[in-house]
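What follows is one structure encoded as structure tokens, with my remarks underneath.
Taken from a larger complex, these chains appear in their original positions, while the remainder are omitted.
By letter and in written order, the chains are A and B; residue numbering begins at 1 in each of them.
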Amino acid sequence: MTTAGANRPAEGLLPTAGLVPQGKGHASVVRLREQWFIACLSQELRGAPLRTELMATPLVLFRDRDGKPAALLDRCPHRNVPLSLGSVADDGTLRCPYHGWRFDGAGRCRFVPSLTSQAEAKARDATALPVLEQDGFVWVYSAPTDGGAPPDKRPHTFAYLGAKDYTTVVQVVQAAGTMFSTLENALDVPHTAFLHRGLFRSESRGITITAKVERSGDRVQAEYVGEPRPPGLIGRILSPSGGIVTHFDRFILPSIAQVEYRIGSENHILVDSVMTPVTDFLTRVYAVVSFRARLPHFVIKPFVKPLALRVFQQDARILEQQTQTIHTFGGEQFASTEIDVLGRHIWRLLRAAEQGDAVGDERVEIPLVV
Amino acid sequence: MTTAGANRPAEGLLPTAGLVPQGKGHASVVRLREQWFIACLSQELRGAPLRTELMATPLVLFRDRDGKPAALLDRCPHRNVPLSLGSVADDGTLRCPYHGWRFDGAGRCRFVPSLTSQAEAKARDATALPVLEQDGFVWVYSAPTDGGAPPDKRPHTFAYLGAKDYTTVVQVVQAAGTMFSTLENALDVPHTAFLHRGLFRSESRGITITAKVERSGDRVQAEYVGEPRPPGLIGRILSPSGGIVTHFDRFILPSIAQVEYRIGSENHILVDSVMTPVTDFLTRVYAVVSFRARLPHFVIKPFVKPLALRVFQQDARILEQQTQTIHTFGGEQFASTEIDVLGRHIWRLLRAAEQGDAVGDERVEIPLVV
């Protein structure tokens, strides 16, 4: 048996599809450097250091003496222990739990206990990332900058956060999918009739509408023209009396999926889903929902979170299954049609952003039946 | 430490034996294409789609409007979600849970919701495998065929299933071993005295018998000549009065281990263990036990399943440990003797079948002590 009984590597117990030729072994993953992503909610970061992850890289967040947030790679330069297991010293430095080395918000090594010589040295510094606190979120820039200088680029802002007559609700969820798949899912119209049956749309009312797609610079937008009021529960809540529907779906670089609905003149909802690529196949979504409505907001507000969660759980389940299938088959093999309205544009923009390329403008109109 | 402290790749936490030179990194794995394997029992496949696996490839089984079973790769061509999470539509097509694409039993895309243009397109088809329902089993062919035409080759049939005076019992079990190791185990005589002590054989009665081995075409058979009645529990059940024993062990391509005993003129048992390679290191066994016996069958039948299960649990435990050991040591290193009567022939036939080669006939006689 020793000679003959050997034709396959004993690679491990994880199965990969052996019946069919393997896929190309690729997945729609981008790693966007020099971009702002939400690391956590402001309220999550208090006195203790907080561990988080961005593109599979562990980060430690902490606040210095003035309450200013900072972000370092979560690895002590000395013996590679996570700094997030440490504590913030009285001088506002972050102290490693192993030997007590201390780092300031710029990552500089400020103190090495027991050492009689100078503690500060470049090799002992931790890597720091620019941090910005805004709108109740702690944003982290996905690359160190020269000398820690803040980048010119600013994070996304939320148009109706704190605006008169608007109520805003924030919801944080996670999906086991690539950021691309999660973005496409958030902006995809046809799946709502199936996956979220009864919540948004019924199977089909046979009405042909038009998606007017416009891509330019850092974004792509689809305007849906001719759309009737959604017949499901959300529609009834938004506009009990019916009315003209204005519906935009937008992707904005680096990671914002924006859905905007106006029904009649009084109802307006804007959902900004800001995505953080936690790892290549895990995406966190900070959903900021601002609405103005005919109904009293105290009536609507209790429904927003449960409804958003229900929808998201259905999406998250599908995205997880998609990810597992892609891994089992050794890569993605997607077939698209013209009604995958925004997917190819989102991907084009993401890839261009990853590689520093510019993307030309494009306009197209696509009919679809709802 | 940065310069000097580095001489091993930090490959992961899974241990591989570091004290001894690694094995050749191979295992007795074959991937047999264009063969019939049992995918499930007929009774397991009802109204809902059923997920199963063949050679680590997820398959979805479903029945169309006429109840005819079909098998597709369990991956929607659109966004690679498992079709088995979907449902069978009223028209007998399988519907993806994500966007509602529908596929017929041949894998053809029949409908894309919201699409105004033609849904059917080759790139949107799912891969289908030929399926055949026979003897209460759903058989799947391990390769697509041109235009989905049924292959000429037919699945294995069970000689005494439904035969007069015979009772048949079916048992399904799984072992964490390669299909080769599971087949060799099912047809190996010497291990029964140890692993199944008391059930079949005692340690040794010092009787020398002869194994007459004949290999030809798609099979190999060992006839054991001079074998006394098994002394253990199974022997006592089979033939309380003793008698001449006729014993054949056979391997039949692609995956059948057949054990046949005649004790006296009245007792006859045929066990067909039909194996399905679920993954490279996981094998499902459909054991079809047909027997005719001196004792009333209602007396024997209650013992067959528990005994078979007991034996199989002992085998499954050993096969799992064997698999783990092979992985830890980086591959198989088997030493054989002449009383590993069928192993090398099984392997020869499997490898030839995998590569489309013919295997010459062979006859040999081997003495062994029982």
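Basically, a residue touches a chain if its C-beta (ideal position, glycine included) is under 8 Å from a C-beta of that chain, and two chains touch if they have at least 3 such contacts.
Owing to the predicted nature of the structure, the values given are computational and were not obtained by experimental measurement.
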item: Assembly size in copies, with 2 chains present; value: 3
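Here is the rule we use: only the chains that are shown with their structure count from here on.
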item: Centre distance in Å when chain A and chain B are each reduced to the mean of their C-alpha atoms; value: 45
item: Complex contact set, residues of chain B against chain A; value: 14, 24-31, 33, 53-58, 73-75, 77-82, 85, 96-100, 112-117, 121, 123-124, 127, 142-143, 180, 279-282, 323, 326-327, 330-336, 340, 343-344, 347-348, 351, 354
item: Touching residues on chain A, where the partner in the complex is chain B; value: 1-2, 4-10, 12-13, 15-20, 181, 188-191, 193-195, 203-204, 208, 318, 321-322, 324-326, 328-329, 332-339, 367-370
